[in-house]
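Only one protein chain is missing from this complex, and each of the others stays in its spot.
In this document, chain identifiers A, B and C correspond to the written order of the chains, with residue numbering beginning at 1 in each.
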Amino acid sequence: MNPIKKHKLPFTLLITTLISSASWAESTKQDALYPRINQKSERNLSYDWPILKVGTGSYEEGPTGVTVFHFERKVNVAVDVRGGGPGTVNAPYMDLGYDMAELDTVVFAGGSWYGLEATTAVATALKDDGLRDGDAFSLTPNIAMSVGSIIFDFGARRLNEIYPDKRLAQSTYRAAKTGIFPLGPHGAGRSAISGGLFGCNAYSGQGGAYREIGDIKIAAFTVVNSLGAIVDRKGKMAACYPGENWPQNAAMAEVLAKYPDNLDNWDEQKQQQASSKNTTISLIVTNQKLSQAELKRLATQVHTSMARGIQPFTTIFDGDVLYAVSTAELEENTMSSAVLGTVASEVMWDAILSSIPEQPKAAIPKSNLQLNKQYLNKLTGKYTFSEFAQVEITNKRNKLYALATGIRDVFAIGRTSATELIPVSKNEFMVPGRYPLTLKFETPDQLIINPGKWQQTAYR
Amino acid sequence: MNPIKKHKLPFTLLITTLISSASWAESTKQDALYPRINQKSERNLSYDWPILKVGTGSYEEGPTGVTVFHFERKVNVAVDVRGGGPGTVNAPYMDLGYDMAELDTVVFAGGSWYGLEATTAVATALKDDGLRDGDAFSLTPNIAMSVGSIIFDFGARRLNEIYPDKRLAQSTYRAAKTGIFPLGPHGAGRSAISGGLFGCNAYSGQGGAYREIGDIKIAAFTVVNSLGAIVDRKGKMAACYPGENWPQNAAMAEVLAKYPDNLDNWDEQKQQQASSKNTTISLIVTNQKLSQAELKRLATQVHTSMARGIQPFTTIFDGDVLYAVSTAELEENTMSSAVLGTVASEVMWDAILSSIPEQPKAAIPKSNLQLNKQYLNKLTGKYTFSEFAQVEITNKRNKLYALATGIRDVFAIGRTSATELIPVSKNEFMVPGRYPLTLKFETPDQLIINPGKWQQTAYR
Amino acid sequence: MNPIKKHKLPFTLLITTLISSASWAESTKQDALYPRINQKSERNLSYDWPILKVGTGSYEEGPTGVTVFHFERKVNVAVDVRGGGPGTVNAPYMDLGYDMAELDTVVFAGGSWYGLEATTAVATALKDDGLRDGDAFSLTPNIAMSVGSIIFDFGARRLNEIYPDKRLAQSTYRAAKTGIFPLGPHGAGRSAISGGLFGCNAYSGQGGAYREIGDIKIAAFTVVNSLGAIVDRKGKMAACYPGENWPQNAAMAEVLAKYPDNLDNWDEQKQQQASSKNTTISLIVTNQKLSQAELKRLATQVHTSMARGIQPFTTIFDGDVLYAVSTAELEENTMSSAVLGTVASEVMWDAILSSIPEQPKAAIPKSNLQLNKQYLNKLTGKYTFSEFAQVEITNKRNKLYALATGIRDVFAIGRTSATELIPVSKNEFMVPGRYPLTLKFETPDQLIINPGKWQQTAYR
Partner (left out) sequence: MNPIKKHKLPFTLLITTLISSASWAESTKQDALYPRINQKSERNLSYDWPILKVGTGSYEEGPTGVTVFHFERKVNVAVDVRGGGPGTVNAPYMDLGYDMAELDTVVFAGGSWYGLEATTAVATALKDDGLRDGDAFSLTPNIAMSVGSIIFDFGARRLNEIYPDKRLAQSTYRAAKTGIFPLGPHGAGRSAISGGLFGCNAYSGQGGAYREIGDIKIAAFTVVNSLGAIVDRKGKMAACYPGENWPQNAAMAEVLAKYPDNLDNWDEQKQQQASSKNTTISLIVTNQKLSQAELKRLATQVHTSMARGIQPFTTIFDGDVLYAVSTAELEENTMSSAVLGTVASEVMWDAILSSIPEQPKAAIPKSNLQLNKQYLNKLTGKYTFSEFAQVEITNKRNKLYALATGIRDVFAIGRTSATELIPVSKNEFMVPGRYPLTLKFETPDQLIINPGKWQQTAYR
């Protein structure tokens, strides 16, 4: 389904018109993109915590997005920056040890370092909306403090470099509401993947979990975009397009025991390029009052614990960051720090597992499908995804072939020799391989790769 | 097109026209503001270093602004974050020790944490303009890395909370050019002040200095917005509205020797509110190739050395940050690290001193000036600077009085009792005190406080 | 068996004489202790890496000890300090990013912060022996660099506060040899325990593992003294005195799922005191050449990965530290950093598991054993372990009772009411409970608690 078609609002029509009458170039320009805010999700986390509001927004043309956590009043925050390529705003300030409630929002976004614009944009929205100002005279801190981090969701996974920008972030912030958090490919996790180190390349997304123990509330949120693969509590890989000859439903311990021998056949250089930028960004929130030192310890403990649910974790190719927030609503009947951290770590593992969406499956070729030459010829031509990704479709003896003609490969469709497309239906074709690759021709003049949640659209 | 050339009328008139048809509220809305880019400066630093381009932009209605340092190709960077309230983007990344040239731009801005939007906006401008992308496949780092910091320029020094935003920052970045750097109240230093700890409240700005030693180039830039006062090489306070009974042309050592006794008469609570947010942000650049460890040491040494030119430095109320950049253009005929750091520290001291503009002087009352009642009555009424700052002008026995009626004092004009205005000319009045305070009535319906470089305008 | 009796050398005899003719006070004085160096171990790790020498030493009277890793030539080192109570020497230096081989030794010790004396003592031994000096003129670094960390092995686990000192550390360093590393309760791991958060209180020790992949060598060493419990690759708790009503051979996920409800019956205050100080200290070594940034990332990744084998890990009550060393012997045929870190993490998990010794079992009461009054009376009296731990043995109706009369409880023998001792043999008694507790009376005038590897000896 083409998300652009779905909408019938004037603005969307305008966009559609722009695209049909213009080139791909327009469709991937930031200013032409249409923010989708708080879209419906198949799976949601419900939670009962009025102080905490969440908004998710995306540019479906990427797809990429942003998730905004907005606390209704100032809260305390600590940060644990651990990975080899972190993107952050105001991180050193959080390490100064002040015991003042100062935080307003935590913002997660796609778009690599460009997505940091989302974090700063939410701070200025708080100001522009009059919730916070720059008053140096107020007794309580009143300058908006927005912190945040980003994931790398460019590279091999999509064929454009759209990023979440100020416009998207501010709209998302303004639509934040309490009680519900969409799970899977939403917000900052819109194009997250996991397991690149093993060639898994499984889609993940944003995960969340919530638990109450007596008066204590704990919420965990994470955008899993890790070089490592997600692992469940029984030790199984929870999301992975398995390698050739891998056992069914592999246990991570088995995979690791043979590692790196079980990667023998791959092209390490290529794989490394494809997988060398990842990041898991997380947020743990409790209503228990904690000193700044305790909050920092909580951040460290919970962040470290994630090495169970994501294996490996915090490698040189991950830019992992975790924020820990205490709303300090609860001053009595609290847990000792290590016990709280242990429980919070379990909640975080739940959040990790909840990030996994249903994985696209490879289309099944229809062996006896006959398509005539004239029809196939109509499909040929050059389709453009973005300034750096195009495919040329040709017809050779009534078989369609695809060749990447931009500066990058288009998934398994390479640039050196044309790849045969196996028919699935009249206008759908597939390419066999470790990862599903379906090509659907839409009238007029569109080619959609992997139709569905993560589809990529080209225009002829 | 040069935005400066576009206008040929005194720019103020144009603005006045725009504003007179609207309300103050419009005039302080971010979207209504007009970016002034690379405005002429009375004093400039010239330097010969093609790789380094500088742009300065401001919203004169603040006034507040932004300074963008753009390196024409990727360079190495280290950061020294030291103060008690720093604002930064991507600081932890710079501490990871990678020996790769990755930096594109360093962005300094006013606007407290809101001004961080300027840093992220320059990164997205680099992407939108096609100079950098998000390509994970390129052999060299190709994601735009923009780092930066901000100064607090709200509070007592101006009567609005306009901040440098994405629009201003991107315009400024795009106008950056090499060879010239305006000194004083420009760019990020547009509303910088110094010396609050001693009640100096002297205007400062952005400073810069450049030196060549053989093949070695060193440039230093700094926005001095410090709790401490600026000190010259002879130990004199270089910019300060002196306290009562202070010696003429006081040596800092003398002031400090009696400190804090020489502050006896002040209202510490009030003073602290007024001065509790400051920041000096600096950049040292060399063409000498340095390892990442050496570059970090250079940052530390030069940053520490600034305690000579700014006294005190890096207090709990300063958020000082210094960036050190090596363009690595020069691999031979270089200096040992400590010698380089020593010379660079002298260049930085020059930069500090160059930040000081000519200070406004108090207007001289005209004792025999007679203004008639009808004329004075025409000036009375309520003048509004912004949503939180207004003054009510009244006429009492042919003397004008001013009372602050918003939620803040208007400089020395308080909110509890009306302050007498002493006539200076037909439409200018002054209030005696440690700091110059002039009020000028402009037709139609404008009241300008301290006409000139840092003027604040109210509308009736 | 009393280790003091075991030795027949003159020095030992002297000590024995001192003890029999003097008081416990002598036996727990540091200067009276006899260093045991490289004692035989039931289990050992063998490795083939001439550059790396290991020595282990202990004071059996504690018991407590020290483990010295000595590299035959200067190597590179990075450190990851993570826990809530770390003890370190020279840690900031290792974070400066210099790419110079400077490290000589890594020293692990018991004795809490007092054990840091072992680290500095090995540096001075290197100097005293003439291997390193303080020469500022040499082209290569020639000052001995000894870094190290300690575990807390005081508290509830033993009844004295003997610590590893300079004398022990220097003897151990001088006896270091290559090829063999004793596993379990040796060296710094002599009195290590794990799992206090769950009340496990299982003995652990020092673990090690070694792996070669092509030309790459990886060795992992760890002293597991963690608040969390050790977990094997199938998710089972690998060492724990289980709680009442716990399932047999519990999976950690099951225990955590009910946590903290499954701790309902315990005395949290008491438990916290008993378990609030822990530390796991680790060392990962590779011969692959790495930049300082890569080495630091390796430290971070491997340290984080330990959260799988120790659950929870790096809590506020752990002072975890990991050192990463590259000998840089191998410059070719190396792995990419993330792959190396992933493999090294598996080697470290092996090391964690290898730290577990066979756990003491509770003695079985002999129900029909009759001991006559005169015999029992001979056993009564006050037995002293150290200045703060004594038990008073009394005979009441032909049953022995024990009461702790010092300032601390003696394991399950409390200070408020006497505990009945159940006879096991003529001179052995036991106290039922979660943890084995056996008391053995030895002539003349000795009471040994839990005879065996971790025995505690008192003198009447």
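Convention: a residue touches a chain if its C-beta (ideal position, glycine included) is under 8 Å from a C-beta of that chain, and two chains touch if they have at least 3 such contacts.
Since the structure is predicted, the reported quantities are computational estimates derived from the model, not experimental observations.
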*asked:* For the chain left out of this view, which of C:92, C:214 or C:247 touches it?
replied: C:92
_Omitted-chain contact residue, chosen from C:111, C:423 or C:451_ = C:111
*With the full complex in mind, choose from B:100, B:131 or B:339 the residue touching the hidden chain.*
B:339
*Residues on chain C that touch the omitted chain in the whole complex?*
30, 81, 84-93, 96, 111-114, 116-117, 119-121, 123-124, 127-128, 133-137, 143-146, 152, 154-156, 161, 163, 165-166, 273-274, 276-277, 319, 388, 408
*In the complete complex, which positions of chain B touch the hidden chain?*
82-84, 197, 213, 227, 233-235, 253, 256-257, 259-260, 268, 272, 294, 297-298, 300-301, 303-308, 311-317, 335-339, 341-343, 345-346
*asked:* Contact with the hidden chain only, please: which chain A residues?
replied: 96-99, 291-293, 296-297
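Everything below uses one rule, namely that only the chains that are shown with their structure count from here on.
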*With chain centres defined as mean CA positions, report which chain is farthest from chain B.*
C
*If you average the Cα atoms of chain B and of chain C to get two centres, how far apart are those centres in Å?*
57
_So the centre of each chain is just the mean of its C-alpha atoms; given that, what is the distance between chain A and chain C in Å?_
43
*asked:* For chain B, give me the residues that contact two or more of the other chains.
replied: 96
